[in-house]
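Before we start, here is the structure in question, set down as structure tokens.
The complex is shown incomplete by one protein chain, all other protein chains being positioned as in the whole.
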Amino acid sequence: MRHETMLWLLILVPAVTGGLTLPLTSAQALLRALCAGVGITVALGWYVAGKVLLSGPVCAGAEWLYLDALSAYNLAVMLLIYGLCSAYAAVYFGVEWQEGRLTLRQARQFASLWCGALAAMTLVFISNNLGIMWVGIEATTLLTGFLICVHVTRESLEAMWKYILICSVGVAFAFMGTLLVGASTHELGLRAPEVLLWTRLHAHAALLNPVWLKAAFIFLLVGYGTKAGLAPMHNWLPDAHSQAPAPVSALFSGLMLNTALYCVMRYVPLVEAGTGNTGWGLRLLVGFGLFSILVAAAFIVFQRDLKRLLAYSSVEHLGIITLGVGLGGLGTFAALFHTLNHSLCKTLAFFAAGRLGQTFGTHDMHRLSGAMRVAPAWGMGLFGSLLALIGVAPFALFMSELQILKAAMDGKAILTLVLFLFGAGVVFVGALGHAIPLAWGKAGPVARPDRIGILESLLVVVPFGLLLVLGLWMPESLQAALNNAADVIRQTGNAFTASAGGMAP
Amino acid sequence: MISISFIPLLLALVLSPLLFGVINRTKAFFAGRRGQPLLQLYFDLWKLLRKGAVYSRTTTWIFRAGPVLGLAAVLVAAALMPLGNFPALIAFPADFLLFAGLLGLMRFCTVVAALDTGSSFEGMGASREVFFSALAEPALFIALVTLARQAGQLSLSTIFGPLSGAHWLDSGPVLALVIIALMIVLLAENARIPVDDPNTHLELTMIHEVMVLDHSGPDFAFILYSAGLKLWLFAALIVGMVVPVTNSVWLDLLLSTGGVLVVAVIVGVIESIMARLRLVVVPQLLVGAGVLAAMAFLLELTLKIHNPS
Amino acid sequence: MTTNLILVLVVLTNLKLLGSSRLGASIRMVALQGMVLGLLPVLAHLQNLSVHFVLLSLGTIALKGIVFPWLLFRAVREAEVAREIEPYVGYVASLVAGVLALGVSFGMCARLTMPENIASPWLAPVALFSIFAGLFLIVARKRALNQVLGFLVLENGIYTFGVGIVAETPFLVELGVLLDVFVAVFVMGIAVYHINREFDHIETDRLDRLKG
Partner (left out) sequence: MILLLSAMVVLLCGGIIMLLVNRVGKNYSWLGAFTVVVAAVMGCIPAVEVLVGGFTLEFRCAWSVPFGEFFVELDPLSAWFLLPTLLLSALSAIYGVEYLRSWEEKRSLGPVWFCYCLLVIGMVLVLVARNAVLFLVAWELMALASFFLVTFEHELESVREAGWIYFVATHLGTAFLLAFFLLLARETGSMDFNVWVNQRIHTQGLAGILFCLAIIGFGSKAGFMPLHVWLPEAHPAAPSHVSALMSGVMIKTGIYGLIRAFIFLGTPPLWWGWGLIAIGVTSGVLGVLFALAQHDLKRLLAYHSVENIGIIALGLGVGLLGMNTGAPALIVLGFGGALLHVVNHALFKGLLFLGAGAVLHGTGTREIDDLGGLLKRMPWTAATFLFGAVAISGLPPLNGFVSEFLIFWGAFKGGILTSGPVAVPLLAVIAGLALIGGLAVACFTKAFGIIFLGEPRSEHVAHAHETGWAMRLPMLALAFGCGLIGLLAPLVVRGLRSVLEELSGIQRDVVGINLATTTNTLTFVVIGALTFLLVTAALVLLRRSLLAGRKVGTSATWGCGYARPTPRMQYTASSFAQPLTDLFRPLLGTRKRIVPPNGLFPVGAALKTETPDLTHEEMYRPMFERANDWLSQVRWLQHGKVQLYVLYIAITLVVLLVWKLR
């Protein structure tokens, strides 16, 4: 059937692109081809996702492939960000190529790995088999590993080593968890091919063995949580983000973390149903969410390196998303919305950080100051995105955080509310203290003049505009999509489903 | 009615310059001198009104406007102050707020005029003037609210009516405290010893007098006259608490007028027997006045609880 | 009861790994462990043996028993290092810790209700123990190579569990897993190689420039 082919294409196109780019002999051409390939994938993906969001889940390839509202939504977001990142990569490495800081070999390496990563992530979203989903995640880890050290330096190597080791260990745990889930199905007596199929598990979730399931979820949470950068498993994140080239950092923060978190979300309904909807799993999520927020807040205050700052901010926001999912109900809705907002905002921030880094020749915030004067467009982009990240209205992140707060308040989770507000407050104070000198401080020494083309200015305007629009106006269709996606995580028939739909109660 | 309510104002206008004479005479008596004639201030005013004026080149219209506005303000204030049983020309609830406001305006004008000269001495005087009056203000208002509570009335013209012997028997200490507080306020507001010494000729020690060093001619006449009026008004405020004692209106009027002069005598006595306080001590005096008034208010509260009348 | 034998072997190899300082010896131990575990699929499911298990065994033996050791030996030769010098935790202490970990894992698995058709009651504990041992190696050793070994042991533990308890895991998945592990080790090998060339040492405790 048609969807099946489409889904297969989603994996094939990027893979093939990766292959095709190899023979090319100029980085420019390489990057263009790359963008073209990604563009096609994005188009395909959106088409399929749109179909799913409108007309229910799709199951294909002998139940190996499955796309429901949740995965479709995440897929759509992921592809959107991937498209932006690829365009930006073209700009970023284009500059390096002109300055001869990028060899053809590096370019090839980058292109192939980049496409591979895209394929792997797509696999994560469209696979129905939890094992394959895991394979996808592990694959992204290994493929992106070398993306960190496109430029081999001591720091980048160190970062890569930490990244690969920590994430491999974490993801190994995730696999253990997957197996444990399989082990929890003994009472069901499923046949070999079905045992890890999400659809089947979801159908019989209530019959799963609770103890095995709990053990499984703990392993999964720690494992995928490591990849998603939840504290205290986040330590690889600042190093990797600070050392990777900006497009890769954007890729990491913008979608790899979400992808890992998506895997956790997949299991939430199983665990909840399996443990009799006692909110056992959700409490864990809330705990990790809050801890991540607070740890990140503490580290943001005294950062010096811009990209490390952004990395910690990612830890914070992933914590917020986890918190939202953990709160359930409206929180889930808001968490998914926050995923989109955070990805948009953080990619913009990393774009700006990268180009400004090229302009100033450093990421040290003491030297990288007065960006607004030196490079108006990107300076504006950076300042704007930082403001949005720390939750200034009328940007979309304010809205989603507001809803998460509401979820906490309505759930009478006062302590959670207070801690969240406290953490957010600390982040605000700290990050604003960094942002203002960044934007307006005494202009630091400039390594190279800032030239900016129309495409680049688009890269600033598009995410920014989206953030603004989503903050002030949330299309019905998007709300519906979010609700459907959220309903996959929270067993439907939830009190908030109606109200979250935007009809003021 | 309106006709007789002119009386307090008229008395104030006519007799207020006399007060300085009385004070000087008292002090002369204590010093064993003959002293100036009682009507000295009248003569001075008359002389000044017929003189020309000399203005500093530094000054502006502010300097010229100061005395006029000040006098105007205190005149209107005079129209608010009753005497004995006679209500004031303008009487309405909480009129003492307007009274205080006008005096404040008068102060503002004097101070600004003083600063207009750019002389350091007058600046010094101005600084001290605002300093002390700012501290005197609370004392005045607390005293007033205590009175008002005592009388259950909110207008100067009606407050004093009920304050008769009965109240003195009933809550004498309260009224006594209030009187003391008001007396201190009077001394401060009118720049008398122990707060200020009007007739040393050492500018550094003076407050009110030094502010008007540069004024001359009619302007100075205005200033002197408004000073007299101001003293009269405060005296009337204090007297009002004691009088009326009889139930004959005219007798009371006589008594209150006499009372005002008595207050002047008392001021004279104080000036003769006390030395001027050091500037740093004055705040304690004024705050003390405020504390006394507040004490009076609290006593008043407890009294009211004991016998609700 | 060959399964139990295998499991005992696994435990012993783990303990040896914890106790040994020479990288070469450690690699051999890991190789041995891989070989042994390679037999597990077949031996654990003798009654309902299927081609799927046979292929799995072969794949495992080939990968864990031959390819990985070869890769690692190459890395050792590149790095010209023979032994771990002053690890964070001494070898005796490591052994003690290992024994403790064994106890803990048995205790923890007591909580789980095992499926009835299980080859050996020791499967889960031993798997867990291997995981702990692997973690311990990663944490307590400085040589990057030792950490790769640790990762492998950890992986073996999970593998033990998977093969022993979740027999129903689809073949495709297992292939994917093996492939991933292979790539992982491969990648780590390259990383070690790079690091060694850049820093001319592979002491990961000196890789601590990025902090704060």
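To keep things simple, chains are lettered A, B and C as they appear, and every chain counts its residues starting from 1.
The rule is short, and it goes like this: a residue touches a chain if its C-beta (ideal position, glycine included) is under 8 Å from a C-beta of that chain, and two chains touch if they have at least 3 such contacts.
Just so we're clear, the structure is a prediction, and the values are computed from it rather than from any experiment.
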| item | value |
| --- | --- |
| Contact set of the excluded chain (shown chains only) | A, B, C |
| Touching residue (missing chain; options B:Asp196, B:Asp219, B:Asp252 or B:Glu271) | B:Asp219 |
| Contact partner of the left-out chain, one of A:Ala29, A:Ala43, A:Ala62 or A:Leu421 | A:Leu421 |
| Residue among B:Leu15, B:Ile180, B:Leu251 or B:Leu279 touching the omitted chain | B:Leu279 |
| Contact residue for the chain not shown (choose from B:Arg25, B:Arg128, B:Arg192 or B:Lys230) | B:Arg128 |
| Contact residue for the chain not shown (choose from A:Lys162, A:Lys346 or A:His363) | A:Lys162 |
| Touch residues of subunit A, complete complex, unshown partner | 161-162, 165-166, 169-170, 173, 211, 214-215, 218-219, 221-222, 226, 232-233, 235-236, 238-239, 280, 284, 295, 298-299, 301-302, 330, 333, 387, 392-394, 398-399, 402-403, 405-406, 409-410, 412, 417, 421, 424-426, 428-429, 432-433, 436-437, 439-441, 471-476, 479, 499-502, 504-505 |
| Interface with the unshown chain - residue positions in subunit C | 88, 108, 111, 132, 135, 138-142, 147, 204-205, 207-212 |
| Where the missing chain touches subunit B, by residue | 49-60, 62, 68-69, 71-73, 75-76, 79-80, 90, 92-95, 97-98, 101-102, 104-105, 107-108, 111-112, 115-121, 123-124, 126-128, 130-131, 133-138, 140-142, 144-145, 148-149, 152-154, 203, 213-214, 217-219, 222, 279, 283, 290, 294, 297-298, 301, 304-305 |
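The rule we apply is simple: only the chains that are shown with their structure count from here on.
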| item | value |
| --- | --- |
| Chain contact topology (line, ring, star, complete or other) | other |
| Interface ranked first by C-beta contact pairs | A-C |
| Most centrally placed chain - per-chain CA mean versus overall CA mean | A |
| Distance between the centres, which are taken as Cα means, of subunit C and subunit B, whole angstrom | 100 |
| Centroid spacing, where centroids are CA-atom means, of subunit A and subunit C in whole angstrom | 31 |
| Multi-chain contact sites of subunit B, meaning residues that touch two or more partners | none |
| Two or more partner chains touched - positions in subunit C | none |
| Residue numbers on subunit A that touch subunit C, as the complex places them | 129, 131-132, 134-135, 138-139, 142, 145-146, 149, 152-155, 157-162, 164-165, 168-169, 172, 175-176, 179, 182-183, 185-186, 190-193, 195-196, 209, 211-212, 215, 238-239, 242-243, 299, 302-304, 308 |
| In the complex, subunit C residues that touch subunit A | 52, 111-113, 115, 131, 135, 138, 144, 147, 151, 154-155, 158, 161-162, 165-173, 176-177, 179-180, 183-184, 187-188, 191, 194-195, 198-199, 204, 207-210, 212 |
